[in-house]
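Structure provided below as structure tokens; questions to follow.
Heads up, one of the protein chains got dropped from this complex, but the rest are sitting where they should.
In order of appearance the chains are A and B, and numbering begins at 1 in each one.
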Amino acid sequence: MPPETASPLDRKLERGGFDWSKVVLNGLLPLAGVVVALLVGAVFLLLLKVNPLTAYGALVNGAIGTKYGFMMTLVKATPLLLVGAGICIAFRANVINIGGEGQIIAGAIAGAWIPLAFSSLPGWALVPFSCLGGFAAGALWGFIPGILKARLRVNEILSTIMMNAIAVQLLNIVLQGVLMDPEGVARGTFLAQTAQLPPQSWLIRLSPPTLLHTGALIALAMAVLVYIFLWRTTIGYNIRAVGLNPDASRYSGIRVPFYEALSLTLAGGLAGLAGVIEVIGVQHRLMPGLTSGYGFTGIVAALLGGLHPLGLIPASVLFGGLLVGADRMQRAVQVPSALVTAILGLIVLFVSGAAIWSRRWAAKRRISAARGGQS
Amino acid sequence: MKSRRLTAIALIAVLFAAAAVAAPIRIAVIMPSATTDLAFSQSMYSALLSVQKDMGGESALVLKHTDNMFNVPDAAAAIRDYASQGFDVVIAHGSQYGSSVQEVAKDFPKVTFAWGTDVNTFGLSNVYAYTAAAEQGGFVNGFLAAKLTKSKKVGVTGPVKVGDAKTYVDGFLQGIQYADKSITVSETWTGSFSDVALMSAAAKTHIANGADSLTGSSQSVVGSIGAAKDKGGILWFGTQFEQTSLAPALVVASQVYDWTAMLKEIIAKRKAGSLGGSTYVLTLANGGLKIAYNPGYALPAAIKTAADATIKSIANGSIKVQP
Partner (left out) sequence: MKNIFSLNVISGILNTMIALATPYLYAAIGEVFAQTAGVVNLGVDGIMLLSAFAAFYVALVTGNLWLGLLAAAVVGLLMGLLMSFVSVSLKAEQGVSGIGLYMLGLGLSSLLFKVMIGTVKTIEGFKPVELPLLSAIPFLGPILFRNNILVYAAFLLVPIAWFVLEKTTFGLKVKSVGQNPAAADSLGINVDRIRYVSVCIGAVLAGLAGASLSISLTNLFQDNLTAGMGFIAVALVYFGGWSPVGVLGGALLFSVVNSFQLWMQVLGVNIPSGVAVMLPYLLTIVALCVTVNRVRQPAALNKPFERGES
């Protein structure tokens, strides 16, 4: 690869704005991938002697057909949006963050510990305190792989995978020790969960009886903030420059390792925030199984959204809807729940494969634009 | 003409009566792990299937299930969904579902909710709570292990020492102490409910250290049973579900959670108009917990008699097992 001069890099970086035809295409292609995956899934359904139309009807109806379903879709979209926004930052710096699961857990532990330890604080203080604490814990969980990569060139895929496993054990330790529900100890049930958090630390339900809570708004705001951060600040510019061309960035004086570590730290922080919000927004206590794979599906949502925080908003709603609708489908036609996982896997595979047409189309346009410019 | 009309009326009346009798009870169950786990979830699912069979099949009991709901908000959505579809009984088979049941049950006062394992009905008249005194069967298993071990070393494997796994193991330890104080017990906890390979390695480690009797709780202990089976000459004590099928030569006994009586009572109570409000505890005394001896294992008669006596003492309260 010939060393690029700074100016084309600059130009490439400035192109952060909206190109509506691109947006439409990038929106339609994933949908096409979803449709193809559902067609393959229909074969499974037929083999299980289930009418695919009934099943998929239930899927759509479950995700958007009822108020409760749609609100549930938004509840599922919330952690996806937060984790995905972090993934956008990391991937823009060309850092692969597989550590979302661990970072969510780290954030959740802090986000449960703070309300339990400071239960006398009023809600207006406790909620931001918990959120900040969770963000910090997640950021720490991202910072460790980040600094190891920056200082010792330890590959972040390795370290984030290991940090996930460590976080799971940490959760086990606190739930059978310091944070175990005293009532469970007293009653002899010894359940792996904390006491219920003090009610003033709960996020407000926006539309009871649905689970939708103000965390969805926090997530939305964070996505916009990440967009501003990446495209409107110097640090964001440097992060993207590092990702696009580390060599050129180094020549132009950008401290590449610093921005790699920073991007992982921020990604961890956002995943940590997702963890807190699951705890104070939905579950109101800490228990195992809270990540629900968001650390991985967040990556999928981020790529679906074109690694753009604003594109991520519809992408996470779409993916959240798929998760909710697929569960509804399982209940309606009584297929094994494992089928849901398999179909989601197919969707991820085909959606990631469909992106080729978006790139081909963009390349064609670049070539024709270049020709137009020359004439 | 008149008589014909009468027969027609009579016929219609009979049909209505038949329909009233035949209106099946609709039950939905939500479980945290797979219905095939040979442990906690399968114990409930197979109990429901057997109740369905006893009542006369699909026409008497419509059963729907959702398994692998380890994520609580997903489970909450499932609980609410089944309740809003007009199911008569919604069973939330996981202690982590408590808050969700509490919330949904208030919105659906005509639906019966059953959840466990816990003892809290939240003061709601349409919620049953249920739990199993796992420590009691643990005690019996521990007693048997102490009587049967030759090396005086016993191994315990499990995922994380919480909940059922903890109460079972605590009971097991008390049973060993009760029978023979000279026995050493070592425990390994793998930190994972699904890591069968590590569980198998843990069992092999116990065996290499000289243990000849093993037990353990959770869906991943099947790995330990497999490892014990490979070695041969090792004894296994099961819990939650009848585990003899995995290793017919070495399972001595299993503590079996039998939910059928409880389920039948809940159904009967609901028909009689009582939607909830009480708590069930499976114990050796009420027959909810059973010690299923493996008929294929030649248990010495003296030890079996002693074990049965222990069961009786626990049941009548003369032996107290701490959870």
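In the analysis below, contacts are C-beta pairs under 8 Å (C-beta built on N, C-alpha and C of every residue); 3 or more make two chains touch, one makes a residue touch a chain.
Bear in mind the structure is a predicted one, so any value in this text is a computation, not a measurement.
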From A:L48, A:L121 or A:L244, residue that would touch the chain that is not displayed:
A:L48
Among A:L25, A:A42, A:V60 or A:I96, which one is in touch with the chain left out?
A:I96
Given A:V43, A:A125, A:I204 or A:I356, the correct residue touching the omitted chain is A:I356
Return the single residue from B:S50, B:S186 or B:S274 that touches the missing chain.
B:S186
Listed residues B:S43, B:N71, B:Q219 or B:T310, member touching the removed chain:
B:Q219
Interface residues of subunit B toward the undisplayed chain are 33-38, 42, 68, 155, 160-161, 186-192, 194-198, 200-202, 204-206, 208-209, 219-220, 222-223, 225-227, 229-230, 245-247
Tell me, which residues in subunit A touch the chain that this view leaves out?
1, 44, 48, 96, 98, 148, 152-155, 157-159, 161-166, 169-170, 172-173, 176-177, 296-297, 299-300, 303, 336, 338-356, 359, 363
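Just so it is clear, only the chains that are shown with their structure count from here on.
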Report the residues of subunit B in contact with subunit A in the complex, numbered from low to high.
28, 32, 34, 64-74, 76-78, 80-82, 84, 95-96, 99, 103-104, 107, 117-119, 131, 160-163, 166-167, 191-192, 322-323
In the complex, go through subunit A and note every residue touching subunit B.
68, 72, 75-76, 168-169, 172, 175-176, 180, 187-193, 196, 209, 211, 278, 282-285, 287-290, 292, 323-324, 327-328, 330-331, 334, 336-338
